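Only a single protein chain was left out; the remaining protein chains are all shown in position.
The block that comes next holds subunit A.
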Amino acid sequence: MEAAVFILSLVDCCALIFLSVYFIITLSDLECDYINARACCSKLNKWVIPEMVGQCLSTMLMLVSMHWFIFLLNLPVAAWNIYRHMKVPMGNMGVFDPTEIHNRGQLKSHMKEAMIKLGYHLLCFFIYLYSMILALIND
């Protein structure tokens, strides 16, 4: 059972890692002017909700399986994702807004955020991996 939880988390985590990498690549494309802001934002906005769902999923899994430490590790990120999605002003076209992304250093802060998430997901990946192996051995 426990192993299944971690295997699922691991898969989820892999998806999130790929997503983070995708965010970083797309944002750096924008930075280098390979794609235009509009295309970039519509690409990225599509993945904001999947990312949020993926993060919440692993959080919920940890909660349900009562792994408190990992749950607490996941909670802030999930909360941030939800908050970020909720606070988008009505007139904006999503978390990434093509008219704003070049203003006030938003591009940089999005980039930074994606980097941090990548690091975090990698950390989680190894934790899940370790926990999974542990669980499998215990079984």
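Just so we're on the same page, a contact is a pair of C-beta atoms (placed from the backbone, for glycine too) under 8 Å apart; a residue touches a chain by one contact, two chains touch by 3 or more; residues count from 1.
Just so we're on the same page, contacts and distances are computed from a predicted model.
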{"item": "Protein name, per the UniProt record, of whichever chain is missing from view (\"AP-5 complex subunit zeta-1\", \"SEC24 homolog A, COPII coat complex component\", \"Calcium homeostasis modulator 3\" or \"Glutamic acid-rich protein\")", "value": "\"SEC24 homolog A, COPII coat complex component\""}
{"item": "Hidden partner interface residues of subunit A, rising order", "value": "30-31, 33, 36-38, 89-93, 98-99, 101-105, 107-108"}
